[in-house]
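Selected chains only, in their assembly positions.
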Amino acid sequence: MPVIEAHILEGYSPNEKSRLTTALTDAVRFVVPAPDEAISVMLHEYPEEAYARGGRHRKPAPARPDPKAIVLDYLSAMEARDLDAASACLGVGFEMRFPGTEPMSRLGELIDWAKGRYRFVTKTNEAVEAFQSNNATVVYVRGTLAGEWPDGTTFEGIRFVDRFEIEDGLITRQDVWNDIAEVRGR
Amino acid sequence: MPVIEAHILEGYSPNEKSRLTTALTDAVRFVVPAPDEAISVMLHEYPEEAYARGGRHRKPAPARPDPKAIVLDYLSAMEARDLDAASACLGVGFEMRFPGTEPMSRLGELIDWAKGRYRFVTKTNEAVEAFQSNNATVVYVRGTLAGEWPDGTTFEGIRFVDRFEIEDGLITRQDVWNDIAEVRGR
Amino acid sequence: MPVIEAHILEGYSPNEKSRLTTALTDAVRFVVPAPDEAISVMLHEYPEEAYARGGRHRKPAPARPDPKAIVLDYLSAMEARDLDAASACLGVGFEMRFPGTEPMSRLGELIDWAKGRYRFVTKTNEAVEAFQSNNATVVYVRGTLAGEWPDGTTFEGIRFVDRFEIEDGLITRQDVWNDIAEVRGR
């Protein structure tokens, strides 16, 4: 115990069902400190004809895409300066907040601003964490930055954390914190 | 749909059950984009005598405490420089990582180091986010810092984010990022 | 088999729960010709704190009143010519259709019109049938009429059937058929 039964419509992929059983398992652990052996999750799947809400049969809503994959795709595209691919990950009203500058909404702005801070930067991700909070999906990525300063000297091991909000499969907000100023200031 | 049934032992408080229904609802939303009206969560509660695992009746494990409350209590105690109260929130092996210094494990170290950075600092929390990731509970707090620099001038509105890991109701790790160096460097 | 589990909020009376188990049993019989012994209905009842829809706890909606009782109260009031009591059973937009006259909406109209047809009439109910059809509850009452013609001679055993629609506990439509003209015409 606890035992969780989730009743869903048929049509989700094995991977989507695994994401659901994992999320439900973590939801239990969040409140009940049961040993792993004691937390069972079972998915009942119904064909459309065996389910009705308000007397009407329903089609399964397509699963939300894996938010970690969305964020990692976006970060890869940014690192490769593939702005088209990166922009395709962004939703209406997207806003990003970086250390030491005003909020920006276009990736071009970010690129221009960053030129004064470093020649390039690459991210080594130590952990990617995703969870749901009401209707927004939140992803945190943390790790270290490496790259070159404008003067050509290199840096590495600078801590960062990025926070993303995702709605309908698109990134609507990015908040970035890191120790660049801390290191650069030395 | 989806409909979630959670089978638990009797003995959890209304507040603990609400935390569980909320966590399960968010777990569903994480994968299935169902409208709020369609996500039902139902808790079946069993007296000890009506449940057996491996043929043995079991007692309910006390619920995990609310991790947001633990973190906010810790942060309040730190802001008030009540090191006893703050230390009581920490677990074995506690480690903290702040911008611009090595990892520390004792709160006294942190206080000493901080003296060179600011006279005092207060946090305005904009959001507290908590979720479970396997056996650790993770809490992120973000907002802005205000306070006085060592020279007595003031600052405010400096972005920060803190990440905490909690095990068995105690904080085992704190990671801090903020824009202090960014602002101070100007 | 079939076995029916109904999950409801706590707060319904034993009589309301019996009406629900009966309605569910008849719903099964409507499609599956299982013997009585094989149709089980089980009600799971949840306190508010053990149920959430869309992450919010809910209060149970008060049960719909027994529609047969509403109709029988109305018919008794009409037979006793207690128009106040009868009117209290009627909802907005009430309409009634009787043999040999236009649709009427006020009970006074009906009384006036009936004067030309009989001095008084009493109903002997043989059966009262109630069921739900989407958002309206339907009640059929059938039996025989007895009374006096305008000339003081008596009649009895005249077949009738009344159909009622009920919404939110109030009668919104009454349709009446009977053999009065058939008998009177002899």
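When the chains are written out, they are named A, B and C in that same order, and each has its own residue count from 1.
Following the convention adopted for this analysis, a contact is a pair of C-beta atoms (placed from the backbone, for glycine too) under 8 Å apart; a residue touches a chain by one contact, two chains touch by 3 or more.
The structure displayed is predicted, hence computed values, not measured ones.
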Assembly size in copies, with 3 chains present: 6
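Just so it is clear, only the chains that are shown with their structure count from here on.
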Classification of the subunit B:subunit C interface as same or different, half of numbers criterion: different
Inter-centroid spacing, subunit B versus subunit A (mean Cα positions, whole Å): 19
Rounded Å distance, subunit B centre to subunit C centre (Cα mean): 57
Multi-chain contact residues (two or more partners), subunit A: 134
Residue ranges of subunit B in contact with subunit C within the complex: 14, 17-18, 21-22, 25-26, 35-45
List of subunit C residues in touch with subunit B within their complex: 7, 44, 46, 49-57
Partner subunit B, residues of subunit A touching it in the complex: 1-9, 12, 16, 19-20, 23-24, 26-34, 38, 46, 51, 53, 58, 60-64, 67, 97, 99-100, 129-135, 137-138, 140, 142, 159-161, 163, 168, 175, 177-185
